[in-house]
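I'd like to ask some things about the structure below.
A protein chain is absent from this complex, but the other protein chains hold their places.
Entry: chain A
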Amino acid sequence: MPVSNMIESIRDALGIALAADDDLLILGEDVGRYGGVFRATEGLQERYGPDRVIDMPLAESSIIGAAIGLALEGYKPVCEIQFLGFLYPGFEQLISHVSRIRYRTQGDYGMSMVIRAPMGSGVKSHELHSDSFESFYVHIPGIKVVVPSNPYDAKGLLLAAIDDPDPVIFLEPTALYRAEREEVPAEIYQIPLGAAKLVREGQDLTMIAWGGMVPVVKEAAVQLVEDQIQCEIIDIRSLYPFDQDLIVQSVKKTGRVIVVHEAPRTLGVGAEVAAMIQEQAFLFLEAPIMRVTGYDVPTPLGALEHVNRPDVNRIKKAVQQVLHY
């Protein structure tokens, strides 16, 4: 089986999708001849031409707004926003139109499109290149939000997102693009949106994370074994809709939960997860649900990035607090 990193598996999925559907278009800044700033679309314009892999003017509202019209005419836009922190000029189109055209036309028109964007910290990037504002998108009714944490999932989730009849925001953790290589099947497969993944089984506590935090949580779990603590890990991967069943099942077994995310704590997705758990598994809880998150501050520049970004030590400390409540 071929081995790839996340950027390669995303490129692979995009290539498969372009080959499978003549109406699929890739739109974005520098996605054509340049192959994207992270090389996600490298070689695709050569293969499918500049009318299908399209270098757009530097304008996010043009990208998302024009994608709406293209979708109305039966095209399938797969937009690349260079960094999630630069989506905002197109936010109006997303929140006022993309998310609600199906609803406003009462089903006459759907808005099947994918918007891909790199996000998150961990590579000491420049201002606005490391934000992790997934909550904004989760909060918009009518949009699905997906965040893969490994090459295999990235391909399967992206193919599922492209096939979905509704708009999907596909968030790619920059820190993971080239972090690990693993076996990724060459053929087409999909991972259903809305299904979480049980990454590790354990009895003592459930750790919930997504995207760039998954490897950090995994490392913490490995270290905690030395203290005789067995953590269960759930990678949510699909933030909306999210897999309540798998989480509740795990909590009923362990009775203790921590949620880890890079995004600021207040109104982060962790708050939603915690609220859902206490609604559905209150009597199984042995301790309050703890969050290990970024702080409610602007994402810092490189020098202080490590202070804001949850790390193994912060996670281990929270685990001890939850276990010894």
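We take it that a contact is a pair of C-beta atoms (placed from the backbone, for glycine too) under 8 Å apart; a residue touches a chain by one contact, two chains touch by 3 or more; residues count from 1.
Everything that follows uses one rule, which is that contacts and distances are computed from a predicted model.
Asks: For the chain that is missing from this picture, which UniProt protein name fits: "Amino acid ABC transporter permease", "Pyruvate dehydrogenase E1 component subunit alpha", "Acetolactate synthase" or "Cytochrome b N-terminal domain-containing protein"?
Replies: Its record in UniProt gives the absent chain the protein name "Pyruvate dehydrogenase E1 component subunit alpha".
Asks: Who touches the missing chain here, A:Leu58, A:Ala186, A:Val222 or A:Ala275?
Replies: Within the whole complex, the residue contacting the unshown chain is A:Leu58.
Asks: Which positions on chain A touch the chain that was left off?
Replies: Here the touching residues of chain A are 29-30, 33-35, 37, 55, 57-59, 61-62, 85-86, 88-89, 124-129, 265-266, 295-298, 300-305, 307-308.
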